[in-house]
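Only a single protein chain was left out; the remaining protein chains are all shown in position.
Take a look at chain A:
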């Protein structure tokens, strides 16, 4: 069974990556399995300087999912390049760096920093984090702003740039077309849906940030629908994500139009989930009559 997929900068042995923010920088998961098994790894978001993030509680459980508002905590791009990228580079897998910022200038500086390393193979432009006050999602809900920042980051970076789209918009197809026209090499979708949970004993929002991003199986149908729509409007590849926890889920995303997929929340339930999905994928593809991942992509679109 041929599981390989070839995306800009990401020539991968299989279509499975852990999603940004759900895998740290891989160290913890390397205790559970060999990370060389993964098609690729998306690192936790990098900002120019170290960020502490939001107060706790930062997570809450919901029906078939969870809310999080971590707030892009990270040690800053320089430390990531110095300490985390070399760790990941020892594995035979592709590395995508997720970049974030409060201003366009910060995004550009972070993107430029990654020009110094050959061990990062693509950038994921995070314009869809719902949990930071400045930057993040404000770039991801306006077509003009999304296109402008994509163009500027493309100009600054020597790596292929994937733009991570927010589902918190009325027309995701327009967003996808805008970033494609601005030069994006690919799209990753979807980020989390903004949500809230009220804690009954305190009668207040449970998450300290009040709102958080909803992820997990609860958002899978939303992700599949949006990928199905976007696939028909752009010609650049899509890395799909949103509630994937089984090899069957992966096939569903591929059929909807994703060329590869990222697994997020499921890593918290089962730290071995990506490895197990990779093991099970050939059997699932065979069961539905496929001989390769390549031939499944977009097959669900009539």
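The criterion applied here is as follows: contacts are C-beta pairs under 8 Å (C-beta built on N, C-alpha and C of every residue); 3 or more make two chains touch, one makes a residue touch a chain; residues count from 1.
Convention: contacts and distances are computed from a predicted model.
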For the chain that's not shown, choose its UniProt protein name out of "Cytochrome c oxidase subunit 1", "Dihydroorotate dehydrogenase B (NAD(+)), electron transfer subunit", "Acyl-protein synthetase LuxE domain-containing protein" or "Arsenical resistance operon transcriptional repressor ArsD".
"Dihydroorotate dehydrogenase B (NAD(+)), electron transfer subunit"
If the hidden chain were put back, which of A:4, A:117, A:168 or A:270 would touch it?
A:270
Any idea which of A:68, A:113, A:141 or A:259 touches the chain not displayed?
A:68
For chain A, which residues reach the chain that was dropped from this view?
21-24, 27-29, 31-32, 44, 50-53, 56-62, 64-66, 68, 70, 73, 216-217, 265, 267-272
